[in-house]
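Below you will find the structure I want to go over with you.
Removed: one protein chain of the complex. Kept in place: all other protein chains.
Per-chain residue numbering starts at 1, and chain names A, B and C are given in the order in which the chains are listed.
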Amino acid sequence: MDARSEKQERWDRRMETPLMVSSLLYLAGYAVRVLAPHLAQVWLDLCLAVTLSAWAVFVVDYAVRFRLSGLGPLRFVRSHFLGTVVVLLPLLRPLEMVKIYERVQRRRDQPRLTLYARVMAYSSLTVALLGFAGALAVYQRERGAPGATIRTFGDSVWWAAETLTTVGYGDVTPVTPVGRTIAVGLMACGIALLGAVTGSFSSWLIQTFTREDEKRPPGDFPGA
Amino acid sequence: MDARSEKQERWDRRMETPLMVSSLLYLAGYAVRVLAPHLAQVWLDLCLAVTLSAWAVFVVDYAVRFRLSGLGPLRFVRSHFLGTVVVLLPLLRPLEMVKIYERVQRRRDQPRLTLYARVMAYSSLTVALLGFAGALAVYQRERGAPGATIRTFGDSVWWAAETLTTVGYGDVTPVTPVGRTIAVGLMACGIALLGAVTGSFSSWLIQTFTREDEKRPPGDFPGA
Amino acid sequence: MDARSEKQERWDRRMETPLMVSSLLYLAGYAVRVLAPHLAQVWLDLCLAVTLSAWAVFVVDYAVRFRLSGLGPLRFVRSHFLGTVVVLLPLLRPLEMVKIYERVQRRRDQPRLTLYARVMAYSSLTVALLGFAGALAVYQRERGAPGATIRTFGDSVWWAAETLTTVGYGDVTPVTPVGRTIAVGLMACGIALLGAVTGSFSSWLIQTFTREDEKRPPGDFPGA
Partner (left out) sequence: MDARSEKQERWDRRMETPLMVSSLLYLAGYAVRVLAPHLAQVWLDLCLAVTLSAWAVFVVDYAVRFRLSGLGPLRFVRSHFLGTVVVLLPLLRPLEMVKIYERVQRRRDQPRLTLYARVMAYSSLTVALLGFAGALAVYQRERGAPGATIRTFGDSVWWAAETLTTVGYGDVTPVTPVGRTIAVGLMACGIALLGAVTGSFSSWLIQTFTREDEKRPPGDFPGA
């Protein structure tokens, strides 16, 4: 068991940089194909190759992890749920990137950010990356659809922003079934984002509260 | 009193599976009638029969519980408020199903999910089931209404999703009084959902916070 | 000082029922005038008289409290901020009614609701009353306005519900300056409502969390 977890640890460390680079390449390749469809064919083919290679890296990494874990397929899928989703839908990769960044940070023994700041930074980064990926995917589906209100990539980014913050003006909205399915995913992220912001603010406040309370003579009730 | 609570306990255990199956049958029967109105009459009648039988099970269960409790009608209604609502509006049944599932889990002594994960799982499941039931009910009311924007069941699901997340684009909205009443119920659920997500995130964070704090030398203030 | 606070106490107790009745009469009188403008003139006059009498009760109560407090006008306004607002805008009266109800409850020594349930009940009641008052006020302003989308009282209630839950479809929205000002007030209440729901859920969860933690052997981290 110890030898196994040591091997897993070594694999984790070795794959950090490749996985991060692959994630960025995947997103970049996908973005170019969506945003510049009138590029010369050779460039589009190159982008497709980059995207598929990046995906291949994810699949290989997943397979190796499966082998190293020594678990049955079902139990592995259950205990690596996020990883499984991300292999099937690589546009959700940003969710993993954040984890890798954290792991790198931890090992370098840098003065770590405090928990509150970390939660804010991670949720902001995750939201920005997911919003960008979501805007790309929705734009790809919607731009040709009849009756679409999302016509430019700018519209799509604007739509992603109002969805993630749960503002939802409704001036531009997806009309295709696939676009709406992606939208539901983004809405769920928006609620999680709200939860993260509110939760970290609330816990920070409670901490400060408790400290002020301890310094004060009792009886002077805060908020009363 | 002890004999009574023992009887109640036995009834609870005996009714678990029947109630769960009835709940699913009720929802399935209702869904078929709403979504496939052009089915042969015999099938529609069958669905109606299934729906009504399921409802009968709920009513009988409610009546037995009333008898077993030994309370007066008013006090029973007050102490079983959710149960009473659910007998009258069986589409809200999913709220109860979650409770049954929990009870089953508890007795089997499985390694229980941690509280945080449980809250997330229950609120997700409840929201999904209520959203589905709400989308069905609104679709049934709206599809024939003049000036309706909810014309397909897909529209209705899309509308339920943007309502529960409080995004509210407003591209499709109910226009009939009954549809709007159901919508207000879904909005309330959406706020409760936000509260559940935020609350569990916040409490998880506070726990982690406190632990990190204990490990660190004092003076290094988190979030500062 | 003691004699003064005793007098205040006595005044509080004596005014409870009159204030509650006046609040309900004010709202009822206002509602009839807004919702049934084609009633015989004598009835409308009666409603106006009821509304104004109720307002007079509020003003007298405010004046007596000012005298009893023995404070200067400015300090009194500062320490009774909510009361001052409510005297000027009696439609916000529901906010006070909740307080009176609580005071009555407390004295009767009934088994008090637990804090969590109390917060939920009060915020629900306050929100329902404010939503009704807001819907009335907006309907009165909007129904005659050119280009208005709020044309019936049903529209106005529907609009109040989507505003208080921050869903905001935008299918019906106020277009007059006064209507929009009232709307901004309702939005602020909506955010406060969200805060109340989330906050009470979160604190309830933290309590449960802490208890489960204490019962369990340490090391088995919840949410991990």
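The rule is short, and it goes like this: a contact is a pair of C-beta atoms (placed from the backbone, for glycine too) under 8 Å apart; a residue touches a chain by one contact, two chains touch by 3 or more.
Remember, predicted model here, so these are calculated numbers, not experimental data.
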Hidden-chain contact residue, picked from the options C:87, C:130, C:157 or C:206: C:206
Selected from A:11, A:55, A:132 or A:158 as touching the chain missing from the view: A:158
Residue touching the undisplayed chain, where the options are A:51, A:126, A:140 or A:202: A:202
Sole contact to the chain not displayed, among A:29, A:134, A:170 or A:185: A:170
Sole residue of A:27, A:86, A:138 or A:193 that reaches the chain not shown, by the stated touch rule: A:193
Chain B residues touching the omitted chain (full complex): 166-170, 198-199, 202
Chain not shown, touching residues in chain C: 114-117, 119, 163, 166-170, 173, 177, 180, 183-184, 187-188, 190-192, 194-196, 198-200, 202-204, 206-207
Contact footprint on chain A, counting only the chain that is left out: 154, 158, 161-162, 165-171, 193-194, 197-206, 208-209, 212-213, 221-224
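Here is the rule we use: only the chains that are shown with their structure count from here on.
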Length of the line joining the C-alpha centres of chain A and chain B, rounded to whole Å: 29
Intercentroid distance (Cα basis), chain C paired with chain A, Å: 41
Residues of chain B engaged with two or more neighbouring chains: 166-170, 194, 198-200, 202-204, 206
